[in-house]
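This part shows chain A:
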Amino acid sequence: MKHSIRTAFAAATVLISGLASSMAVADDMKSIAISTIVEVPALTETRDGILDALKTRGYVEGENLRVDYQNANGNMPTQQQIAKKFVGDAPDVIVPITTPTAQAMVAATSEIPIVFATVTDPIKAQLVAQYEKPGANVTGVSDAAPIGQQLDLFKELVPELKTIGFIYNPGLDNALSALEVIRREGEARGIEVVESPSPTTNEVIPAARKLVGKVDAIYVPNDTTVVAALEAIVKVGRDTGTPIFAGETGAIERGAAASLGLDYVAVGRVAGNMVADILEGANPGDIDAVLAYDVQENFKLLVNLGSAKAMGITIPQAVLDRATTIIE
Partner candidate 1 sequence: MSLYELLGTLETGFVFGIVALGAYLTFKILDFPDLTVEGSFPLGAAIAATLIVGFDINPWIATLAGGLAGFAAGFTTAYLNVRFNILHILSGILLAISLYSINLRIMSGPNKPLLGVDTVFDSFVIDGVPSYIINPIVLGVIALAFKLGIDWLLSTGLGISMRAAGANPAMAEANGVNTGNMKLFGVGLANFLTAIAGALFAQLFGAADAYMGIGVIIVGLASVIVGMSILPSGTIFLATIACLVGAVLYRLAVAFALNADFIGLQASDVQLVTAVLVALALIVQQSSFGKGRKGKKG
Partner candidate 2 sequence: MIELSDIHVTFNPGTPLETRALRGVDLTVPEGQFLTVIGSNGAGKSTSLNAIAGLCRPVQGQVKVDGDDVTKWPVHKRARFLSRVFQDPKMGTCEDLSILENFALAHARTQPRGFRKAVTAAIRDDAAERLKVLGLGLEDRLNDKVGLLSGGQRQSVSLLMAATGETRVLLLDEHTAALDPKTAESVLTLTKEIVSELKLTAMMVTHSMAQALHTGDRTVMFHRGKIVFDAAGAERDSMEVSDLLALFKREQGEELTDDALLLD
């Protein structure tokens, strides 16, 4: 018994001394706190872009900028503690990457400026009320899929593209949002969207087959239920010569013919510039939140030559020249 109390005291002493000696912030240094829920390439690229933009604007980590970067490793309670830590440390700007991280930060403080990055739908996540002059302490950049630019690419590959099929899970909010966007963007380009709902992964193949012959191409949005059966959709496309296009770039190596994606470093740069503006005195509520695809010019373009051929697509040289990744 005495032994365990002794050990407990020892542990407590280490804890306390450790905490006491940590983190004294120099007054002349600016400080930002970045956090992400997990680390995957898109998110670390975002972070790199943020720091890169700040450097360009004259804020260099270690010299005149303190950066506290925390990865929650997929663990929500840890993310919660990170949020508390950030607010307690009172940095000049908090930069959450991904939606759950941003939600935790916004719930934790309504005073410290927050610039979110790589959040798909900040309005649905209730981070901002509207994109233009959000008004509170939150702004940032959304990585919503560049559906308009994607449709433009698809038209380049299939010049007679007039109707496009859309397979989706009607029970998923983000699929419904994507449907709204593609209808809007399609209308602006004279493309009609034909829906084919598939509530579970098992109904994806019939949903795909239903579209064959009725549409010039099929679009697979970033919908986990449908993407799970991507290979099956690709097979339908190859068997019937129907082009299969995807909303997310990871689908190309799995067989979809082409896609257009965001350059996540560039997404990060947009956020980084917002952070620099705030460090220089701007009010986050006055900075418009943006959709990355609205402010980006260079996108990642991926094509799968083998699939394209089987689906009856001839890829113009201009597209091949611009392609960032070509899969045989």
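Per the selection procedure, all candidates are chains of the complex that A comes from, given by their letters.
Following the convention adopted for this analysis, a residue touches a chain if its C-beta (ideal position, glycine included) is under 8 Å from a C-beta of that chain, and two chains touch if they have at least 3 such contacts; residues count from 1.
Every value quoted in this text rests on a predicted model; they were computed, and no experiment measured them.
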**OP:** Counting any copy, say which of 1 or 2 touches chain A in this complex.
**Re:** 1
Original post:
Inside the complex, what are the residues of chain A that reach candidate 1?
Top reply: 1, 3-5, 7-8, 11, 15, 18-19, 21-23, 39, 70-85, 87-90, 99-100, 103-104, 106-108, 124-127, 171-174, 224
